[in-house]
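Missing here: one protein chain of the complex. Every other protein chain is in place.
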Amino acid sequence: MTAGKTIYDIGRTGRSAASQHTPSGDVAALPSACLRSTPPQLPEVSELQAVRHYTGLSAKNFAIDRQFYPLGSCTMKYNPRGAHRAASQPGFLNRHPLAPATVSQGFLACLHDLQEVLKAVTGMAAVSLTPMAGAQGEFTGVAMIRAYHDARGDRDRREIVVPSAAHGTNPATATMCGYTAREVAVGADGDVDMEELKAAIGKHTAGIMLTNPSTCGVFERRILEISDLVHDAGGLLYYDGANLNAILGKVRPADMGFDVLHTNLHKTFATPHGGGGPGAGPVAVNERLLPFLPTPWVERAENGGYRWVDETARPQSIGRLSAFMGNAGILLRALAYARMLGREGMTRVGEYATLNANYLMARLRDAGFQLAYPDRRASHEFIITLRQEAKQWGVTAMDFAKRLLDYGFHAPTTYFPLLVAECLLIEPTETETKEELDAFADAMQRIREEAERDPELVKTAPHSLPIERLDDVKAARELDLGGPPG
Amino acid sequence: MNEAPIELRYATSHEWARLEDGVVTVGITDFAQEALGDVVYVEQPEVGQQAQAGEEIGVVESVKAAVDVYAPVSGVVVEVNDDLDDAPELVNHEPYGDGWFYRLRPDDPEAVDDLLDADAYLEHCEQESGD
Partner (left out) sequence: MPFIPHTPADVRSMLERIGAASIDELFDEIDPALMGADFGAIDSGVDEMTMLAELAASARQDETGPCFIGAGCYDHHIPAAVWDIASRGEFLTAYTPYQAEASQGTLQLIYEYQSMMIALTGMEVANASVYDGGGALAESVLMAVRANRRAKGVDLHHVAIAGACHPHYVDAAASIVRNQGIAVDRLDFGRDGQACLDALDAAGAPAAVVVQQPNFFGLIEPVDDIVRIAHERGALVIAVVNPLALALLKPPGEWGDRGADIVCGDGQPLGIPMASGGPSFGFICTRRSHVRQLPGRIVGRTTDRAGRPGFTLTLQAREQHIRRGKATSNICTNQGLLVTAATIHLALMGADGLRRAAAGSHAKTGRLVRELTAIEGVSQRFAAPFFHECVIDLGQPADPVAATLADAGLLAGLPLERYYPELANCLLVCATEKRTEAEIARFGTALAGALGR
């Protein structure tokens, strides 16, 4: 593959992958006014050219299969190939989504099994698997909270409270559900500021969205107090499952007082991220919100078989969120992963994710990096702040991130949460070896030395990748978003 | 260097306002453009639009942020700066000159006097970036 050339650039008029030409057909029955006058301008390449081009592109990606990927709050753990294989069997791939339930019992049983696993790990009463990503899970959860209040005629509740450390999808979700997001501060110890929270909660509160452990990388210690406070005011608690990996098999969100949650199967249940999706964000609810669960979901029939539950059976449901059954193939992968872990394996996920994070945090602390919450245990992730390095040598968190790429490590999450200056949010996950963590800590230490000795080297990184830093301003001012050539 | 010309008035939401011949010209301050970084796009109000003081009537977008632009005083929008469509960088280069956003005819010209003067505005900026 030639650098920078697109698939269009390598094509030639009249060339094609002719073995993909299936028999055509007569289109005389279609009125000519509805037909296109010229063929769409698609690439004209041979099969080998296409295979080589896209294989070549794949080599320009970092991926878990090749690199350590300590992205905070993203849980980039190993994606077992066995789970991929399990979901790729012909019986699953060739099943039509609208095939009658009588010839879908295998698939329905799988969905039901996964619902049961998720009920068990969360402690909730019911699960709907349809949300196709964490953000859609969040939407679903808050939409259910709203449906609950509306059904009670309680229409003055207009606010969803979110901590300032929350992921950006939380306030965006509140807006999508017709609510206003009200942010409350996080204290110096990483826990929510209780005084501010008490002032924010009242009869206008529809609910609160929390991640626990939070995106500050610490467990919210006063969660039961928060739960009582919100419930006493008539609000509900939403658990953003982004960080469930930290407590999988240890603590159940239901026991913390949450009424509804979503889980990110592409994080906690190890389904591949695919370069930005597909994910899956099933929701789980307690009895209070059960009538509002989105459709469809699966239940056991009297005869021992399985059947779909739809709006006819659940008239208060917030309804359908996707054309069919969400990202069904991701659900199958998650089930395969859960089967291989079993209950013992699930407990170990939270334990070893936490061990790895605390170990890496200790290594970086010992190497002289400043921890954002030095007096706290790490959950499955932790934050360092490069405020000092930025001030002293002009080398920012982003510069460290870019230089890590040269050392063969994907960058941690940068500049999130927003409330910690020059931060890196680091989540090693349980599937990494001690050697890998040591190598990462060593690289961080070396970069710190480089930052002191030769800051330009770090500020202009990366130096060993197919391209150097890109001009984002040009990208946004002179929009080139593609289009067929000519 | 954060500049705030003495002849202008300022809103706490970082717009400046200049009253001339009964029309108020509005832009964003040097402090605001500095905080935003390279501006890549400005979404303008419509000519003829009635704006309330404090109302969001536009958006200014950089690579790293997108923030609302508010009307510092109530009035009717009479002109917008079309040059920003093709040259949003004017907001960075000349925030108080060719980088202006829009003009409005105020309901009450004296409302402009109620905005912050340069000293008060600079103090406000200092407080905001205090931590």
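Some points to look at:
Should a chain be cited, it is by its letter among A and B, assigned in written order, with residues numbered from 1 in that chain.
Note that in this section contacts are C-beta pairs under 8 Å (C-beta built on N, C-alpha and C of every residue); 3 or more make two chains touch, one makes a residue touch a chain.
Values in this document were obtained by computation on a predicted structure and should not be read as measured data.
Among the residues A:L289, A:L332 or A:A397, only A:L332 touches the chain that is left out of the figure. Only one of A:L210, A:L321, A:M444 or A:V458 touches the chain withheld from this view, namely A:L321. Here the missing chain is touched by one residue of A:V103, A:A151, A:A188 or A:A313, and it is A:V103. Subunit B meets the missing chain through residues 40-41, 43, 46, 61-66, 68.
Here, only the chains that are shown with their structure count from here on.
Separating the CA-averaged centres of subunit A and subunit B is a span of 38 Å. Considering their complex, residues 472-473, 476-477 of subunit A touch subunit B.
Residues 38, 40-41, 61, 63, 88-89 of subunit B are the ones touching subunit A in the complex.
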